[in-house]
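Take a look at the structure below.
All protein chains but one are shown in place.
Order as written gives the chain letters A, B and C; numbering starts at 1 within each chain.
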């Protein structure tokens, strides 16, 4: 049984360590915030200018001056701070963020990522994605293993315009947990009831399958 | 009669215009603050991090957290603001300061200035002087026309290590008011009872003496 | 002290000409200079180059300028959420220059503080790097990016005093402080304009030296783009 988007987020939440400052991208990454392990002290940064971002507000207490990078209304937790965009991207570029989770259209076996532009289609811009992927030391991509047409999103080489090069460390998809290593995609875990053959089939780039591939524990 | 240091400051104060943000260096420049014309709205910046600097405090109300670049206790006027050194030098480098007044050991006829280092003597450092002279568009030097040994401080070429090049616009000394123009030192005003010959004698660089040289009015 | 107060939005925009480059603060619809944008949309000037993180929505924010066909070049970072903008982009009525958001922030700040150029890793290995100088520092690759040059900066703050000092609120701060002083003339609109001395000098985000004109906006809609609440 492949992982749901929520399961992908749940699995990524296991990567959180106490003391981590975390930046979550839009889409599946946002769901990670719903699965923070107990007794783990972390803080969320949103690149539009808040550290210590809290959950969505209760109805009636939304504040137009308090949004996240996805333009949703949010709250600020005790210990939060607000700052301008230069300092915010300074946190990112200066490698003060411990974990960055983002979505992708494609990831290559060398860790390149494409997630901002499809030639011929409407371009919405890279936003903060290029800053994030060029700077973060610990980037996890959360995405479906294949696109809606069934084509692999784990490529030998990205076919789409790149967002960044050699930056992704780990990928969590509906089918598997995969690390980027020198030789390509290293299969670390598989989704329950998903066969190695299915994962291999769904992966275009070089997939390294170790002798033991444990099932994802949620 | 040559100008006193206080007179030099008084003359420079005539250059103040309403709306000017002003940075005053240590020494004679500091005295300019005592001669602000009535009905002129200006603000003083001190590069250690205050805009809207006021006079020295009354005895008993000195604050260790409130000093100027000369490390003297000061006060903050209504409308003042505090900021870090990057933003402070950003004001300077970004040309937001309208007038910079500083002292000098030597000024050349091309507007070079030397005011931080005498080879063989103890070096105290350039502090903010290089940032100021490389960025300000309106720099007035306040100094004595000659050094204690009688040597001219208005040189053809500076003999001391430079603080900045081609930056000084005007010099006010105990003998004269002089502008830096393409041809050299242009004599604009002379101190009361000081002869053109005395000024010429005390000036090493090329001194241009126009037909009319009015006396400094204080 | 130096006073920057002007009485009307018309005075605030004096000197704006067709063809100028204008920076506009805000992220999404958060912290945008609403009153200045409205006045600009109603003005007779056009062919602006605008520098702003986003492009507003169809009937608010920068959308008002696109509706009036005021913008010929848009320099931004994320340009979704606005159909009229998309139409003009696809029909090539406007030029669009996309920039990584952190680079956009730093290019504004560089202009403000007199840094003509700096190196950043954002965009290395991508089309953003095309035509730019690449250099390695400590084994990592960076692009050389230059400061923006603009004629006007239009920003919005929460509180301001008559000397131009500004305090922003929450995430409405974003690009606003960086654009103050980054253009030849900076105009700030505020929700509350107070007399000099009413703001604590220790709490000021942007000193008045970076602001040329300040006024209290007539009204603020402060529209929320994506109202999201916690379900009980």
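Following the convention adopted for this analysis, contacts are C-beta pairs under 8 Å (C-beta built on N, C-alpha and C of every residue); 3 or more make two chains touch, one makes a residue touch a chain.
Please read these numbers as outputs of a predicted model, since none were measured by experiment.
Screening C:61, C:100 or C:170 for touch with the missing chain picks out C:170.
When the omitted chain is restored, the residue from C:27, C:48 or C:142 that touches it is C:142.
Checked against the full complex, the candidates B:29, B:49 or B:205 give a single residue touching the omitted chain, namely B:49. Where subunit A meets the chain that is not shown, the touching residues are 18-21, 41-43, 45, 50-52, 76-83, 86-87, 89-97, 135.
On the side of subunit C, touch with the chain left out of the figure occurs at residues 106, 110, 113-121, 135, 137-138, 140, 142, 146, 167-170, 201-203.
The chain not displayed touches subunit B at residues 46-50, 55-59, 62-74, 76, 82-86, 88-90, 92-93, 112, 122-131, 134-135, 161-166.
One rule holds in what follows: only the chains that are shown with their structure count from here on.
Chain contacts in this assembly form an open path, with each chain touching only its neighbours along a single line. A centroid comparison over C-alpha atoms places B as the chain most distant from subunit A. Relative to the centroid of every protein C-alpha atom shown, the closest chain centre, again from C-alpha atoms, is found for C.
Separation between the centroids of subunit B and subunit C, computed from CA atoms only, is 36 Å.
Averaging Cα coordinates per chain places subunit A and subunit B 56 Å apart. Taking each chain's centre as the mean of its C-alpha atoms, subunit A lies 29 Å from subunit C. Subunit C has no residue in contact with two or more other chains.
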